[in-house]
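A single protein chain has been removed from this complex, and every other one stays in its place.
Naming follows writing order (A, B and C), and every chain is counted from residue 1.
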Amino acid sequence: MDDYLVSVLSNIGVISFVALSAYLLLLTGEISFGQQAFFAIGAYAAGMATAMWGWPLALGIAWGAAVGAACAVSLGIPTLRLRGLQFSIATLAFAEMVRILFELFRYQVDIDGEPVGPNGTDGFRSIRYIFDHNIETFDFMMLIYTMLAVTLAGFMLLERSRLGVIFRMIGEDATLASLQGIAVARYKVLAAGIAGALAAVGGGLYAHLTTYVEPRTFDVMLGVHSLAYGLIGGLGTALGPLLGVVIDVGLLESVRLFAGYRMIIFGGLVALLLIFRPRGLLDERLVNRIGRLFRNAISGSTRTGRGSR
Amino acid sequence: MRTIVCMLVAVAALTAGYPQAAHGQVRAKAAVTCVSAGQVLEYDCTIRLANARSGEPLSGLTVSVGADMPSMPGMHNVRAVKATEQAEKGAYKVRLELEMHGDWAVQIDLRGAVRDRVISMLRFEEADVTDVKPSSGRRGH
Amino acid sequence: MLDLQGIAKHFGGVHAVDGVDLTVKRGEILGLIGPNGSGKSTIVNLVSGLFPLTSGRILFEGDDISDLPSHARVGLGIARTFQNIRLFGQLSVWQNLWVAQNSRQQRQEVFFKRWFGGSAGVQAEIERTLEFFDLAHKRHELAANLSFGEQRRLEFARAISARPNLLLLDEPAAGMNAEEVDQLDARIRKMRDDGFTVLLIEHHVELVMSVADRIAVLNFGRKIAEGPPAAVQDDAAVREAYLGTR
Partner (left out) sequence: MDLLDLIDAAQSVADGLLFGSTYALLGIGFTLIFGVMHKINLSYAAASIGAAYGSLLLLSGFTAAPAVIVFMAAALCGGVIGALVYFIGFKFIPVANPLATLMSTVGLLLLIDEIIVHTTEGVPLAYPALYSDVVVRLGQFMLRGDLMFVFVLGCACMVLFLLLLYRTRLGIATRAVSQQPIASQLCGISILQVNVLTFVVTGMLGGIAGAMSGAAIGMLSPLLAQPLTVKGLIVTVIGGLGSIPGAIIAGLIVGALESLFQFLRGVTERDLYIMMLLFAFLVFRPGGIFAKAPGRD
């Protein structure tokens, strides 16, 4: 496989995690401009674990996810009681705080005669796990996609479960949900925690993919993009944000259809798409309609099956 | 509780099957100098590769050079270009076509006798290219 | 069963509810009527916990629930409907009913059944409710795609699904035609026979007079009359509130 294709596909895979993370919060009706903070936390935590402490990759990423989830929960508890817009701005403030803290964060150890570790605005270089362990970029891409597939399967399960229904209820009308006996605050914190862990997994993978991270990688634009993916792709299913990522990173950026004008197209696309499909391309109605087609096909075939008996 | 146990088992299984670090591997370092190639946003870069520990030049490698903007992760992923080896030992030359001025992470992938990736942070401006100095804040007010 | 003791709710200078005592007995249908702005809906909102009381106490089965959050009150068995329909439009009819099923019985289900699809008992109960409200054929439809009448029935069905001890109906007949009101009348009677306790808030006086066991009348946030329908109908204060001073 072409190196370039591998790198683009790896990017799509990694960004998908942040997009899914923002999507999960969108389901519960919260617009977070701060998911990039957990992406950053995951990247630094996982990078430190493998590059500085010599942990294995899986453990490093799991550790990153745990730290991300813990931070997300502790952010969620004071902020999730805020009303929509205020929550968005609070997450924005938090994410900027995290980014600036990483700009101030210096902690290096000596490995093989070279200082390794986060170094303020210079970032965190030589997270060389995949080179030290001779993992091919293609194999790493497969790892990313395996984890993405697991995550997607989790989302599919979530959509069919009571928890998914509860998230959607809270997203549509939190007051009404609480009048169905749902402890809204608890579920929102749960969603924030899962979303934080997801973004952190993406960050851990990203750090090992590029071998370096620096604080400005995690500025507001990353969070804004990840929100936009869900809105372009649609809020009806977890495939929506993935579609958004593919449209943006895959089509607009990599195919170079519009060369350097990609961001203009992207911005315009977001603005215009929302006029015609406010809940994205794959919205609930479309998903419901497709689901009905499937059901009809299945029930149709069983009916004919019965008839022939 | 059951979920936690399952997760621990999964993590343990994943860690067990992991490759061990191949120590004593050659690590590369690179010195990159770029000059404008006449056209706007086109730059000629010379890369001098050396063994990070012994400092002796690394020649005979397949070198491909890509670039990414750290401020927009995964967004401006410039297609990697093959660098051509020069007469000077350990020196490679490449022409980069970027999309905008600003800070780029030049990503040098080595294949062959040494497999490694070296990142070099450069600020590409209209007139010249400079190393990104440590802790250079990009904002005033 | 439900005991309101001198409850009051002030919004700034507006005394929406101003010291009301009211008791709903187990198994009865209590009708609550009054002119526009008399505080009926505010009482429902206070009982379901949408906003805190200014003063007074709310007792449910003898326990003070004044400070409980609304989801906990649902857990105790207080369910309600809304004057203007509120449904989860992006969820299917079935999903709307499924999560509303939050009774103690469901909490005892095993983990997997509880979170994925529900046990046979739960499914059967949802089917029964769907049949009762004539919604079975719309099971997989998104609630937003239903007609107005169907949405009203779904809202009602959802409130029933919680198997509430006390059901608060906030103007269920609003926007209904005569035929639909008759159906509603029949359903409310059926529910009383099934052992539900109902607090019915209604504008449609005929409906209230027909189904309620007792009626309380509010005006300007205060209770001005209470008693059997016939007695209330003849009450001078009530006539004055509705018709103005003669």
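As a working rule, a residue touches a chain if its C-beta (ideal position, glycine included) is under 8 Å from a C-beta of that chain, and two chains touch if they have at least 3 such contacts.
Note that the coordinates shown come from a computational prediction; the quantities given were computed from them, not determined experimentally.
Touching the chain that is not shown, out of A:6, A:52, A:70 or A:89: A:89 (per the contact rule at the top).
Note that of C:11, C:116 or C:242, the residue touching the chain absent from this view is C:11. Interface note for the absent chain: among A:41, A:227 or A:282, the touching residue is A:227.
Touching residues on subunit B toward the chain that is not drawn are 40-41, 100-102, 125-126, 137-141. Seen from subunit A, the chain kept out of the figure touches residues 26, 31, 78-79, 82-86, 88-90, 92-94, 96-97, 100-101, 103-104, 121, 219-221, 224, 227-228, 231, 260-261, 263-264, 266-272, 274-275, 278-279.
To be clear about the criterion, only the chains that are shown with their structure count from here on.
If each chain is drawn as a node and touching chains are joined, the picture is a simple open line.
Here the CA centre of subunit A is 41 Å from the CA centre of subunit C. In terms of their C-alpha centroids, the spacing between subunit A and subunit B amounts to 25 Å.
Within subunit A, not a single residue touches two or more of the remaining chains.
With touch defined as above, subunit C holds no residue shared between interfaces to two or more other chains. Across the complex, subunit B is touched by residues 3-4, 7-8, 11-12, 14-15, 54, 56-59, 62, 112-114, 119-123, 125, 128, 131-135, 206, 210-212, 214, 216-217, 219, 221-222, 225, 249, 253-254, 259-260 of subunit A.
For subunit C in complex with subunit A, the touching residues are 48, 50, 69-72, 74-75, 79-80, 86, 88-92, 95, 98-100, 102, 114-118, 140-142, 144-145, 158, 162. Within the complex formed with subunit C, the residues of subunit A that make contact are 157, 160-163, 165-166, 168-169, 172-173, 175-176, 178-184, 284-285, 288, 291-292, 295.
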